[in-house]
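This report concerns only the one structure given below.
One chain of protein is taken out of this complex; the other chains stay put.
Take a look at chain A:
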């Protein structure tokens, strides 16, 4: 899964979904891969900006060991004027995949395994 997908996923446990510690999920022992399948396009990044949860993205970025993002989300104009930030975002969100490891919920501690780039969110029966 692309790192961008993490910005849309929380814990699958119903009771966790309503807590604010279940998002974002925390990668653990993450195996990363890069690809260049997505064409670099500033306008796509700008249209992505209003969709991003910036605080969660900064957490993910730090946890995966990528260069720190600015504290405040840039405006569309600021992003367009900042080529380095656009390149960093493109690399992190569009080119980086998590292919193995686990995603850990900060609320219940449940760990979701990722294999071959596919995260398994099926819950054991006691958590459904």
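Throughout what follows, a contact is a pair of C-beta atoms (placed from the backbone, for glycine too) under 8 Å apart; a residue touches a chain by one contact, two chains touch by 3 or more; residues count from 1.
Please note the rule applied: contacts and distances are computed from a predicted model.
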| item | value |
| --- | --- |
| "ADP-ribosylation factor-like protein 6", "Exosome complex component RRP40", "Related to methyltransferase S. pombe" or "Integrator complex subunit 9" - which is the UniProt name of the missing chain | "Related to methyltransferase S. pombe" |
| Sole residue of A:32, A:46 or A:108 that reaches the chain not shown, by the stated touch rule | A:46 |
| Missing-partner contacts on chain A, residue numbers | 1-2, 4-5, 8-12, 17, 23, 25, 37-39, 41, 43-44, 46-48, 50-51, 76, 94, 97, 112-113, 115-125 |
